[in-house]
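Just one protein chain is left out here, and the rest sit where they should.
First chain written, first letter: the chains are A, B and C, and each begins at residue 1.
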Amino acid sequence: MTHAFDLRVYYEDTDLAGIVYYANYLRFIERARTEWVRAQGVDQLALRAAGIVFAVRRIEADYLAPARFDDLLQVRTAPIATTAARIVLAQDVWRGDSHLFASRVTLVAIGPGGRAVRLPPMTASAAP
Amino acid sequence: MTHAFDLRVYYEDTDLAGIVYYANYLRFIERARTEWVRAQGVDQLALRAAGIVFAVRRIEADYLAPARFDDLLQVRTAPIATTAARIVLAQDVWRGDSHLFASRVTLVAIGPGGRAVRLPPMTASAAP
Amino acid sequence: MTHAFDLRVYYEDTDLAGIVYYANYLRFIERARTEWVRAQGVDQLALRAAGIVFAVRRIEADYLAPARFDDLLQVRTAPIATTAARIVLAQDVWRGDSHLFASRVTLVAIGPGGRAVRLPPMTASAAP
Partner (left out) sequence: MTHAFDLRVYYEDTDLAGIVYYANYLRFIERARTEWVRAQGVDQLALRAAGIVFAVRRIEADYLAPARFDDLLQVRTAPIATTAARIVLAQDVWRGDSHLFASRVTLVAIGPGGRAVRLPPMTASAAP
């Protein structure tokens, strides 16, 4: 199931080319991942207290069309592959009917020793 | 030929996990691209005056190991494929002998009408 | 009258001290100013088309208590002094009953020649 997260483009997000700076799409989709994790019932702060954090291992991203100041964007997040150790999310940014940004993000869970641990069960159960 | 760009990790680059926030590697490699373009003899400000800007079309990135506050990092940039319309760069981040981040970045040149134009010849000639 | 703008703290906003990085409060209050300007009926994109932009001339800010990951914050914006040429806003950040950040921001309007121009009348009329 696809999770939707809306956001507004502000001055901070743009660069002198008049469009959203390319690294900022990664900020946008990370906000959406945080809300997606919350929607799965996972408490990131409780995980952190247990020494577990999510980490991005890989990202593939296509910049299809630029977003601009004051645009209302929607980040759509959906798990596309899940194992005990990692999850791959599709995260796309849309402005109305325009598909601006497409990405595949591979996440792992890192435990207290800095090594990959099993993903929280609630996250795994969120996979299709 | 590989271009080297050194940088220091500051507070602004880190997040609460105590490591460099994942989007900030894209800021680091963009700084390195700017210096790489300059090293090719291309004047980005002159290009801009002519209505031409570089745009990232695609990025693939692997996060191999985290960078931390106060680290001295080196971004290594090398063209790996060039056509009239696009160039693919390998951009890697190292801390001493540790390979922290590996990416492939596809660039195009955008002209006054917002459409892709031929890359500046100097950039093309910089390819291997 | 005070304008309220709510926001969530994400990973991107924090630093290795585990709190919101000090420069990011300026991003937060700029988002709130954009919404405050919109609420006055001023169309920033139309102004930009006319070559007019708002610029910050001065800021005084006190950091009273830190904000943290996942906090829900509210930025409260109120004009406290207005002339034809400049406006001073009080912009404060709260988390529930906790006052985290207090600022005074002086804005001017910059015209096509890069010089200060009269503020848009709608903004002036929004002053108390």
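Annotations
Going forward, contacts are C-beta pairs under 8 Å (C-beta built on N, C-alpha and C of every residue); 3 or more make two chains touch, one makes a residue touch a chain.
Note that the structure is a prediction, hence the values are computed from the model and not measured.
The residue touching the chain not shown here, chosen from C:7, C:42 or C:59, is C:59.
The set of chain A residues touching the chain not shown comprises 11-12, 14-19, 21, 23, 68-69.
Think of the hidden chain as still there; on chain C it touches residues 17, 22-24, 26-27, 30, 53, 55-63, 66. Contact residues of chain B toward the unshown chain are 8, 10-12, 27, 30-31, 34, 44-45, 69-70.
Going forward, only the chains that are shown with their structure count from here on.
Comparing per-chain C-alpha centres with the mean over every protein C-alpha atom, the closest match is chain A. If you average the CA atoms of chain A and of chain C, the two centres end up 27 Å from each other. Inter-chain centre distance (chain B to chain C, centres taken as mean C-alpha positions): 32 Å. Each of residues 11-12, 69 in chain C touches at least two other chains.
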